[in-house]
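Just below is one structure, and these are the notes that go with it.
As you look at this complex, bear in mind that one protein chain is not there, while each of the others sits in place.
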Amino acid sequence: MTASRAWDAPWRGSSRTMGEVLAERQGAVLHLTLSHPARRNALSLAMWQSLGAALQAASADASLRCVTIRGAAGHFAAGADIEEFPQVRASLQAVRRYHEDIIAPALDAIATCTHPTVALIEGVCVGGGLEIAAHCDVRLSCASARLGVPINRLGFPMAPDELSGLLALAGRALTLELLLEGRLLDAAEAYAKGLVARVVPEDTFAAEAALLVARIEAGAPLAARLNKALVRRLSAQVDPLGPAERAWAFSYADSRDHAEGVRAFLEHREPRFDGS
Amino acid sequence: MTASRAWDAPWRGSSRTMGEVLAERQGAVLHLTLSHPARRNALSLAMWQSLGAALQAASADASLRCVTIRGAAGHFAAGADIEEFPQVRASLQAVRRYHEDIIAPALDAIATCTHPTVALIEGVCVGGGLEIAAHCDVRLSCASARLGVPINRLGFPMAPDELSGLLALAGRALTLELLLEGRLLDAAEAYAKGLVARVVPEDTFAAEAALLVARIEAGAPLAARLNKALVRRLSAQVDPLGPAERAWAFSYADSRDHAEGVRAFLEHREPRFDGS
Partner (left out) sequence: MTASRAWDAPWRGSSRTMGEVLAERQGAVLHLTLSHPARRNALSLAMWQSLGAALQAASADASLRCVTIRGAAGHFAAGADIEEFPQVRASLQAVRRYHEDIIAPALDAIATCTHPTVALIEGVCVGGGLEIAAHCDVRLSCASARLGVPINRLGFPMAPDELSGLLALAGRALTLELLLEGRLLDAAEAYAKGLVARVVPEDTFAAEAALLVARIEAGAPLAARLNKALVRRLSAQVDPLGPAERAWAFSYADSRDHAEGVRAFLEHREPRFDGS
């Protein structure tokens, strides 16, 4: 599977091997599906780029009223596609490019989407999957969902542009709980902690999702857009990170433990961290 | 009913037709009641002004220790009195006057009240009703309560000075859920999502409200006032909107869909929004 990847254009793989983002329009609603079924929709670089491009195109289409994001085959997304890391995220420079030039713009395209965005969460929704869901406006969860950010086992912290969206949704205490423990929450705990708007059983999930979208569609589009933009404008402010702070946020990239965490994952073994 | 209103002084109506805010003092506690029973206490311009004036007077009265706000006849408040809109909110200029000169000062008078403020919520608490409750310090909910902001069906977004108070209570995710879906939450869901401090059954609601007020009264007034002021001062900051941003926040006022939303409400029919 990795043999088909070309180093000089790692995200140009075929949809069969690299995963893809499927788009289907129904009336005024755009349905996006994260699809990488063999890997529980683990997010390849190609998928991040497709997702960002799809959201940007949606924002420019004034005839839309709602965008949904879900995953294929019973899972939302299992986080980053770690199998790709040796190719696309193997040096400090590549780490920053991956997070700052690929993931950050995709999440920003979700957060700034003109239209209301809805994450429809089934099964695994972890790491980058939870980041995508966190940047949507409303999250509907199936009872099957498990949410979390187990990247402490991979030896790296959440990148700042990804963290800010999780913080805006989860607040400081829950964000630290998720990041420091790396534990997955089931749907009920995720609801109790405010990560999702509602939890519905599997057999009514599709119907509840349709009702949610219908309620959004029934509202005035201009009101929805202004509400979204005003909420962003009136949310608590944080000074943007400066260049030195960004360098600090990625200072782990050349560490032994970061390499060990990724290698252990790829070798299906427990990582051995020594703090260096 | 609208025949009695004069355009040049729309809030000078009689209390029978325009609604009123009743005030009753018991010891060191001021009890305010939103009363417009024929319209589930829908908030007329006259009521907003009375409410603001009552809170300002309360703040100046150092002998008080607590202010409660409730609604008459089993409801908190059903939001703005839409019947008034053709008279008092029919142009861009009137929309801004209504929100910036009438509602914003009333909510600010609640938020900056010297004394602890308690919202006692029964029945419908939507739109402007929820805004009032959100600006109080503590919210006690009866099991009968239903809370939400269904203004997406009216074709307009929440005004910025109103939105900031809801955001401070509900956070970004719940605020967007309420605004974009327009769904009402029952008391249990409102509690689970942090909109209210407690939910109590109808038959003990009055007794629990009295206990809550008694606990506040038992504390040192000076400590309560400093706690309130310090919490305000130490809450996350947002740059105030500039004039251009305020104009943008109200840019919907002359839109077709805004007119359609209000007209459809008054004609008791579904609105037909086309995004313009």
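First chain written, first letter: the chains are A and B, and each begins at residue 1.
The criterion applied here is as follows: a residue touches a chain if its C-beta (ideal position, glycine included) is under 8 Å from a C-beta of that chain, and two chains touch if they have at least 3 such contacts.
Predicted model only: the values in this text are computed from it and were never measured.
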Selected from A:Ala210, A:Val238 or A:Leu266 as touching the chain missing from the view
A:Val238
Decide which residue listed in A:Phe76, A:Tyr98 or A:Phe156 touches the omitted chain of the complex.
A:Phe156
On subunit A, what residues meet the omitted chain?
151-158, 160, 163-164, 167, 171-177, 179-183, 192-194, 236-239, 241, 245, 249, 251-252, 255, 257-258, 260-261, 271, 273, 275-276
Contacts from subunit B to the absent chain lie at residues 62-63, 65, 116, 137-139, 168-169, 171, 191-192, 194, 197, 212, 215-216, 218-224, 226-228, 230-231, 233-237
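Methods note: only the chains that are shown with their structure count from here on.
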What's the distance between the Cα centroids of subunit A and subunit B, rounded to whole Å?
36
